[in-house]
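Structure incoming, see below.
A single protein chain has been removed from this complex, and every other one stays in its place.
By letter and in written order, the chains are A, B and C; residue numbering begins at 1 in each of them.
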Amino acid sequence: MVYVLIIIFILLAVLEIPGLIHKKLWGELAAVLVFLTIGFTLSLPLVLGIKVPSPNNGIKYVITTIAQKIGR
Amino acid sequence: MFHKTGQILSRLIKQWSPNKPRPAADQNEPLSSSIQVNLNKISSVFANASDLVIRQLQIGTREQTEAFVVYLDGLVEKTIVNDNILEPLTLELRQAQANGGVSRKRVLALIKKQVLSVGQVKEATTVQAVIDAVLSGETVIVIDGSAVALVANTRGWETRGVQEPPTESVVRGPREGFTETLRTNTALLRRKIKNINLKLETMKIGKQTKTDVCIAYLKGIVNDKLVEEVKRRLAEIDTDSILESGYIEQFIEDAPYSFLPTVGNTEKPDIAAAKLLEGRIVILTDGTPFALTVPYLFMEAFQSSEDYYSRPFYSTIVRWIRFTAFFLSVFSPAIYVALTTFHPEMLPPALLISMAAAREGTPFPAIVEALGMGVIYEILREAGIRLPKPIGQAVSIVGALVIGESAVTAGLIGAPMVIVISITAIASFVVPAISDVTAVMRLILTVMAGIFGQYGIMMAVAGILTHMVSLRSLGVPYLSPLAPTNIPDLKDVLIRAPWWAMSTRPRVIGWHRPVRQKFHLKPEPPSDTNRDRT
Amino acid sequence: MLEDGRITDRQFMLLIIVSRLILSLTYLPALNSPPENQDVWIAGLLSFPVHLLLAVPAYLLAQRFKDRSIIQSAELILGKTGKIIGALYVWFFLHMTALTLRQLSCYLTSVPYPETPAPVFIIVTALFAALAVGYGVETICRTGEIMTPVVMFSIFVVIILIAKDMDLKALAPMLEKGIAPVLHGALTIAARTVEILFVTMLLPYLNQPGTAKKAMAWGIFFFIFFFTIITVSIITTFDVEQAINRTFPFFSTVRLISIGEFLERIDAVHLGIWILGLFIKISIYYYLTALGAAQLFNLQDYRPIVLPLGTIIVSLSVLQAENMVELREFTSYKVWTWYALFFITFLPLILLVVAVLRRREVQAR
Partner (left out) sequence: MKRQLIAIFIISVLFATSGCWNRRELNTLAIIMAIGIDKAPEDGKIKLTTQVLKPDEIKAPAATGGQGSPKGVWVLTSTGHTIFDAYRNATMQSDRKLYNSQTKVIVISEEMARAGVRPILDFFDRDHELRRLSWLLIAKGEAKDIIEAEHEQEKIPAQAIESLVTASGATSMAVTVNLHEFLKMLANKATDPFASRIEIIAEEETEKKAAKKPKPEESQQNGPRKRMRLTGAAVFKDDKLAGWLNRPETRGLNWILGKVKSGIIIVKSPKDENQYVALEIIRASSKIIPEIRDGQVTITVEVEEEGNLGEQMSDVDLTTPEYFDSLERRQATVIKNEIAAVLRKAQKEWGTDIFGFGDAIHRKFPREWKKLEKKWDTEFSQIEVKVKVISTLKRFGLHTAPAGTKRE
C-alpha cells in the first residue's frame, strides 16, 4: 500500500509540476509542493496504520470547554 | 458591420486561395498574348490528362484569328459547349464579320458580348485562373493576340437527382434531400428561404481537392460573431483533402476529445432551413449530401423535423418517448448489472424471484454478460449495416436466433439479459442522431455499475453530466436550455409548443433578433354570430 | 481573474438549496437537536428569520467588497492578520469537503455497501469532484441547476407516496416543551447552513450581483420548505420515539414506501439522486477550497492545486473520525453549531465591524 501511495503522489507531481515550470508559475509550483507534502504526511500514517488524532477532537474540546465556561 | 465582415471574408479568401502558398512562378504568371505560348503552357500543365479536350479553331472569315477552346470532358455540359460556344464561335462570328467586320482587337469583346450564348462568362488573366476554371468544369476560350481568356460556365456533370434521404425518412414533410452537388444544395436552400438575407459564402478548402465549402446563414438573424468564428475556424483548416463534411466537422468542433458531437449534420434541406431560421449556420460541402449545422446543442438530437409538421400533442409525447428511449438505451444494462449484483434488495419481490430463477445456473457474472452481449450486439449491427440488404437480414436473423434462443436455452446467459440488450438496441435507434453517444455512455455506465453498482452509475452520471455542461458549441452552452436553464426555450425541448406559441427563437442562439412572429397568433374560431345558422 | 465563469441568480439559489438540503435526506441531525420531539418542524419554520439574521454580516461584507471574496477582503481589511482569517476559511471549506465526503462514505458503507472499505468511496468521489472543480464554477452550478429540480421533485414524489402511511396525529401536542427549546432548535438548524458563506465567495461571479440577496433568501426559504415537509413526513410515519432513533431517518421513510406490491423499494432511485446531489455539494466546497487557497496565495490559476488539495481532503476525510459514533457526536448540535456559527456569522461580523471602522471600501480597487 505504501508503494501505491508513493506512486500516486509521484504521478500527481509528474502531472502537475512540468507544466507549471514550463509556464514559470512559481507561486503555483510552491503551492502544489506544499499541498502535496501536507497530503503525503497526512496519508502516510493512515496507510501505515498509525493513528492520527482527528482535528475534530480538538475542535470539540475547545467548544465544549468554552461552552462549559459560558454555562457557568 | 456586414460590409466589414465581407472585407474580412474577402481578405481571408485571398489568404486561402491556393496560389498564395505556392511559390511556383509559372502558374501565377499572366497569360501571354501569344496563343501558342498559352497553348503550350496549358497542355503541359495538363499533361497526361486524357479527359482534357483542346479544340483549336480559326474564327472569322476576313481576318482569321487563331483560338482554342479548352475543357475537361465529363465535367461540362456537352450540348452547351457545342451549341452555345463552338457553333457561335465558328458560324455566327463569321456572319458578324461578314456584316461589318471586326478588328482583331475588338474580337474578344464581341465574342463576350454578342457571340457566346452562355449564362455566365468571366475573364481570366492568369494561367492559374484558367487551370482552376477548367478543373471546375468551365470552358475556357483563348484567342490569339489577347492576354485575356474567356471563361464560360458550362458546368454539368453526372449527378444523382434529388432523392429522399435514407437516413432521415419522414412520414409527413418534404422528401427531398441534399445531393452531392453543392449548387443543387444551395438551390434547395434558396427554394426554402426566398430572401436576400440568405447569404451563401463559398470558399475552397483542401490543397489537393479544392473542395467548395459554402457557409450559409441568414443575415440579421444569425449572431455575426458566430459567422466570423466559423469563418475563422474554416480558414484555419490547412489540409490536403476535404472529401466529406466529416473532415470539416473534425477540424472545427469545439471539443475534439469529447465523445459528444458539437457539430450537427443533416441531409434534409427543410431541416437545414429550419436551423438557419433559428439563427444557426449551415456549412454545405461539395461532394456530400450532409450539411453541417453549428452551433449544435445536445437537445437537437431529440428534435425531429416531423415534430414540427404534425400537431403538437403527439409531438410532445413522441419527444418524451425519445427521452425515455435515450435513458433506457443508456441506463438499462447498467441498472440491470447494478441491481442483480449489488442491490437485489431493491428489486420488487416478484421480479427478484423470476430474475433469480432466470439467473440460476448461468456461468458468467452479470457484468460479463452485459459487456459480452453488448459487443455481440455491436458486431451484429455492424455486420448488418455494411452488407447488402438481403444478406444483412439473414445476418440479423441468424444473430437473433443464436443469441436470443440458443444461448438462453443452452443456459449460457439469462433471458433477462437478452431482453435488456434488445431493449437497449431498439431504444438506441429511436434517437439515431446520437446512437454513437449512447453506445459510449452505455459502456461507461455498465463498467462503472459492474465495479460499484448504483454508486458507480451515479458517479459516471456525475462525470458525464459535468462534462456535458462544461461543453460549448461555438460559445453556446451545450446543454442549454436545460443548463443554464432558459425557461422560454424549454417550449421546444420538454414539450413541442404549437407553432402559434413559439413566438421566439431559441434565445441562446437567436438572441440577436429573438422574435420570430407576432404574439397572439392563436387561431380563434369565428364567434357564434358569424356562424352560418342553418 | 482566477475564475471567468459567470453564474446566474437561479443557479446560485439552487446551489444553496441542494447543498443545504441534501444531507438532510440522510442524517437530519435536527431530529436529535432540541426540542427533540414532534416540534422539530416548527423549529424548522422558525429558523427562517434566524437564517436571515445569521446571514446579514456575511451578506453586508460581500456587498461592501463586491469584487472580492471574503478571503481577499479579509486581507484588504486586516492586512497580515487577514491572511490568517483567510487561511481559517480555507481550512473551513477543506473541512466541510472532507466531512461531507466522510458522511457520504458513512452512509454508503452503512447501507448499500457494508463490505466495501470506506476510503474507496471517498477517493472515487473526490476524483470525480476534482473533475468538476477543474471545469470551474459554471459547470458545477449548471450541474446543480439540472440536479436540484430532480432532487426537489423526488422529495415530492416520496412525500406523495408515503402520504398514506402518515399519521398527522403524531404532530400533536404542539409546543409540548414550550417555545424556548424550539427556538434553540431553530438556531441549530440555521447554524448548519454554511451555504450562507457562498455569498461571500461567489458574489463576484454572479452575473447580476444585485439579485444575490433575493436568491439567497429564496434558497433558504425553499430549503426550509423541504426541510419541514421532510421532518413532518418522518415524524408522522415513525412517531417521535422511533424517528429520533433512526440513523438515516428519511431513508428509513423511503424504505417504507409500498403501494400495491409493485411500487416499492424505490430507495435505489432515491439513493442515486442523493449521491448526485451530494456530489454537487462536495464539488462546490472542493471548488471553494481550491479557489480560496488560490486567492490566499495570490495564484493566477487554481487548477494546478486541485489535485494536491484533493490528497489532503481525502486523508483528512479518512481520519475525520474513528467511527460513526464520533462522527455523529461531532456533527451534533453541541459541537457543530458553534463551530459553524464562528465562521458563518462571527468572523464576517468582526470583519464587517473593522471594515466599517477603518472605512475600507471598494476604493482600493
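Heads up, the rule we're going with is that contacts are C-beta pairs under 8 Å (C-beta built on N, C-alpha and C of every residue); 3 or more make two chains touch, one makes a residue touch a chain.
Note that this is a predicted model, so its numbers are computed, not measured.
Within the complete assembly, C:Asp239 is the residue of C:Glu36, C:Asp239 or C:Asp301 that touches the hidden chain. The residue touching the chain not shown here, chosen from B:Ala358, B:Leu380 or B:Val395, is B:Ala358. The residue touching the chain not shown here, chosen from C:Tyr27, C:Phe65, C:Tyr113 or C:Tyr302, is C:Tyr113. Within the complete assembly, residues 110-117, 120, 124, 127, 130-131, 134, 169, 172-173, 176, 238-239, 241-242, 245, 252, 255-256, 258, 264-265, 307 of chain C touch the chain that is not shown. The missing chain lies against chain B, touching residues 257, 340-342, 344-345, 349, 352-362, 365-366, 447, 451-453.
The criterion applied here is as follows: only the chains that are shown with their structure count from here on.
In this assembly, the C-alpha centroid of chain B lies 47 Å from the C-alpha centroid of chain C.
With centres defined as mean CA coordinates, chain B is found 52 Å away from chain A.
If each chain is reduced to the centroid of its CA atoms, chain A and chain C end up 23 Å from each other. Residue positions of chain A touching 2 or more other chains: there are none.
Against chain B, in their complex, chain C makes its touches with residues 8, 10-11, 108, 112-113, 121, 124-125, 128, 131-132, 135-136, 138-140, 142-143, 145-147, 261-262, 264-265, 267-268, 271-272, 275-276, 279, 283. On chain A, the positions that touch chain C within their shared complex are 8-9, 12, 15-16, 19-20, 25, 27-28, 30-32, 35-36, 38-40, 42-43, 46, 52, 54-56, 59-60, 63-64, 66-67. Contact residues on chain B toward chain C in their complex (touch as defined above): 339, 342-343, 345-350, 452-455, 457-459, 461-463, 465-467, 469-470, 477, 479, 482-485.
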